[in-house]
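Below is the structure I would like to discuss, written out as structure tokens.
Omission of a single protein chain aside, the complex is shown with its protein chains in their original locations.
Right, chain A next:
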Amino acid sequence: MPTANTQEENSKSELQKNHGGGGGFTRWAVVAVIFRLALIYFPGNLNLSSRPEVSTPLTSIRRLAEGYWLKQSSMSPYAGSMYHGSPLLLSVLGPLTVKRIEGQPGHILCSLVFVLADLISAILIRATGRKLQIAYRKSLKSLNLPNKSTDSGALSSGDIAALVYLWNPFTIVACVGLSTSPVENLFTILTLYGAATGLAPLAAFGWVMATHLSLYPAILIIPVILLLGYGPDAPPSKLFRSKEHGKVGDGKSSQEIIFSWRRAFHLLVWTSLWSVYVLVLCSISVKQHGSLQEMFQRTYGFILTVEDLSPNIGVLWYFFAEVFDFFRDFFLIVFHSNILFMILPLAIRLKHRPCFLAFVYIAISSMLKSYPSVGDSALYLGLLGLFLDELADMQFSFFLFCGYVGVSLLSPVMHNLWIWRGTGNANFYYATAMAYACFQIVLVVESVSSMLNHDRKLTKLSTSKLQK
């Protein structure tokens, strides 16, 4: 059979490439880990853990340590308004914040956990990327379109995405700065990996944990269902259908993609199972001094009401510090629903590319969330690498790159001028946050637009082929 042959060839070449690329990946991944360890052991105190860009009220390790201390002194960790994270994270990371090893830096054990989380995330991104690439080639082949990505270089897009994730300065800073966002990112990536490989239990676990840790990944349930139902990203389904129409006379087996309700149902069952499990674990850990209701109030309530107005790289803190009190509720609803409004149009338009859809959701939520940090940006920038082939002709990429570099250099300067020197003004820092938001908007809009253009191009190619 010719198809089998080509498939074999394909997989062989894949294997070879992966092997070759894998060597490169391993090398670079190891170097990245060593680089992180070197930064952790850096003699001077970098004080990254109290930078507003790195640690938000939700992800700060100092607040976690305070919560753990409160819990140890037999109080609710949510007493006072210091800790707003998950009680599970508290039980896992809490003891590590206290434990000291002689002759080692203070939070060495925590740092190691975060480095490990980063590494696992990178490996999962790579595996997801490979899955996506295989699916992409397969769908191109089935449409009889030329596969351009074979000559895209030594590394596959999955490897590149993983390395981008590992070597992104944002990721490194978030990891070395001891914010808990590497762990949150890990669960988000685990969700995507589980969904891409069709493992409903894993996807459900990742989704439940990610939602539990930071609420915003809740909207990922739509891409996850689509991913499990339709399989990984593919060109629009109508192409296959039209191709079938063209080949009706041939009488070949149909390749139509059908939504697999069985898998979606599996996912729902597993999701409810894991949710119950996580809730039970949480209630056990908060039972002594508090209640689940208090936990939800202190975590989700804190996220949704934007109580903490300390500066971060988002735009909401300054807005809610300045807005008149009687408008506060209105704007809270408006800003949060900005994320929700976009869910449906995006899902309709991009339902054939669930992974990309997930990327767009993550990017939007990390831009509009109440307490954003660079760790959130690191996640979507890493995922962006997965769609290198599709987004090859994205506009403004250099401009965006320069913008990101510029903002990440200017923002600490403005913060320093305002907070430490007192010569600057809150508006300076806010302006950089504004610019950052604008760059993120341009990135999201451009990536969506170029993905749609890519699909159009595929359509054009396949229809022209059909017409031939």
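Just a few scattered comments:
In this section, a residue touches a chain if its C-beta (ideal position, glycine included) is under 8 Å from a C-beta of that chain, and two chains touch if they have at least 3 such contacts; residues count from 1.
The working rule: contacts and distances are computed from a predicted model.
You can't see one chain of this complex, but its UniProt record names it "GPI transamidase component PIG-T", from the set "F-actin-capping protein subunit beta", "DNA replication complex GINS protein PSF1", "E3 ubiquitin-protein ligase amfr-like protein" or "GPI transamidase component PIG-T". Residue A:Val323 is the one among A:Leu37, A:Val323, A:Leu410 or A:Leu461 that touches the chain not shown. In the complete complex, the residue from A:Val92, A:Val269, A:Ile284 or A:Val445 that touches the missing chain is A:Val445. Residue positions on chain A in contact with the hidden chain: 50, 62, 65-66, 68-70, 73, 75, 79-82, 238, 241-242, 307-311, 315, 317-325, 334-335, 338, 341-342, 345-346, 348-349, 367-368, 418-420, 422, 425-427, 430, 434, 437-438, 441, 444-445, 448-449, 452-453, 456, 459, in rising order.
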